[in-house]
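The complex appears here without one of its protein chains, the remainder shown in place.
Right after this comes chain A.
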Amino acid sequence: MQFMSRQKKLLPNSHTELYGQCLQFYGQPPLENIALSEFETFAVERLKLLKTVENLGVSYVKLSEQYTKKLDQESKNLNFPYRADADDRKSQSGPSEIEKRRKDHISHFILRLAYCQTEDLRRWFIQQEVDLFRYRFSYLSSKQKLEFLHKNNLQYDAISVEEKKALQDKLVNSSYAVSGITVEDQDFYKVPFQDALDLVRTRKVYLKAGYVYIPHQDIVTIILNDFRTRLSKALALTARSLPAVHSDERLQPLLNHLSHAYVGQDYSIQKNVGKISLEQIDSLSGKSFPLCMRQLHQALRENHHLRHGGRMQYGLFLKGIGLSLEQALQFWRSEFIRGKVDADKFDKAYAYSIRHMFGKEGKRTDYTPYSCMKVILSNPPSQGDHHGCPFRHSDPELLKQKLQFYKVSPSGISQILELVKGMHYQLACQKYFELTHNIEDITFSLNHPNQYFVESQKVLGGGKDIKREMDTPQRSQENSGRGSAAAREAAAAANASQHLAEMTEELDSFFQDA
């Protein structure tokens, strides 16, 4: 790199200055040289950490006791920092706190390279990094929090005592956490609402004339927002300098592998196209569709219509199970015509969006079927909608009736409802799978409706073809070809490529177990 003279100054002893705080905004990239093996190890371990953050976030309430305990454990195992006072005095073996922070710093920037390329990757990376940050921030004392604020140039004004008094009732009624005592004891800050979107979105704060009034204790949400924005901007910038990075043959295979490993199959590459006929869909919907798609299919048959959210979720799912564009057009058209839409209107208004889904219009993006995470977390259904995740979005009473109608046993239903109550929506869906397929314990971890379908077909015996195609590991075919060739070429020594191969195997097995 370029700053040769400067590098001399950045010797290990200045690490103490760089890494003085446990937590950072990752504003400055690391400027030192590191060995390729360290590069690889750091990246893979941070990815494991982020994957854990993701899984814990789905299974537990964030920052609950179980959540933090498990994340503490994982951070310890992987040698990442998580608490300023953790273990520094106690540990005799293993890396020091400074070394952990350095690893944290470097690994973050490496993963930026891998995760800046598409909207989906960025969104995932930002989400996990924000959650990780929130978890670590919760360990800071109030003094440390204030220090952090000032160090990162977030100067917000505190309101006067008189104003606090005048607004006391409103402040108390705006937030569950704010009592009369809070108002008296703590400073309240006036922050422009654009800097506190999470609080505004959930209406957990008092908002007046475009400013939110935040007690000192809640400053964390502001910081998270700031972190998210900065990271988002940084990723966009990183994406632009990516060609330069990819020209380094040592890095390219690893970065490619990293970015494909996070999500497993995204069902974007159509397999089994045309193997499913339209006549099969009705029966398949009862046997092999997850509940969300079954519900959408039923609503479509009953109303001969689905609103946009439903069309997207269901339409992309059908694409994922192998419907071709022609089949999809025929399918939607024949159903809509039975309703209020005539053939002409369909061709004008709806056919366009179906072709769009298949990447034949507009940006020509080939949209990928929604994962469970996406269905659960984005675009909640409103009046007239049937999309979403039934375990997340349906009234428990109605969900119960629906399961009864689909002949799920009463004990099964109550197990499912328990899981729903604990917000374990994907586990509830897995339970539904087990009950409807009459098997005890499924071997996969459900995170995608199309995965449900594929696994169901496997169980029901349709599976030989499908199983063969499932065996190609979790990377797209072109990249695996490129990756291995590049690795072979680029590896200066035989052991470098062997190391990479070992690590990719390790990564694969890690994610398959997850």
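Descriptive notes on the structure:
To be clear about the criterion, a contact is a pair of C-beta atoms (placed from the backbone, for glycine too) under 8 Å apart; a residue touches a chain by one contact, two chains touch by 3 or more; residues count from 1.
Definition applied: contacts and distances are computed from a predicted model.
Of the names listed as "Epithelial sodium channel subunit gamma", "BHLH domain-containing protein", "DNA primase" or "Pyruvate dehydrogenase E1 component subunit alpha", the one that matches the UniProt record for the absent chain is "DNA primase". For the options A:K69, A:K165, A:R203 or A:K421, the residue in contact with the chain missing from this view is A:R203. The hidden chain makes contact, of the residues A:E54, A:E335 or A:D385, with A:D385.
Among A:V130, A:V172 or A:A351, only A:V172 touches the chain that is left out of the view. For chain A, the residues in touch with the chain missing from this view are 170, 172-176, 193-194, 197-198, 200-203, 206-211, 295, 299, 308, 348, 379-386, 388, 390, 393-395, 397-399.
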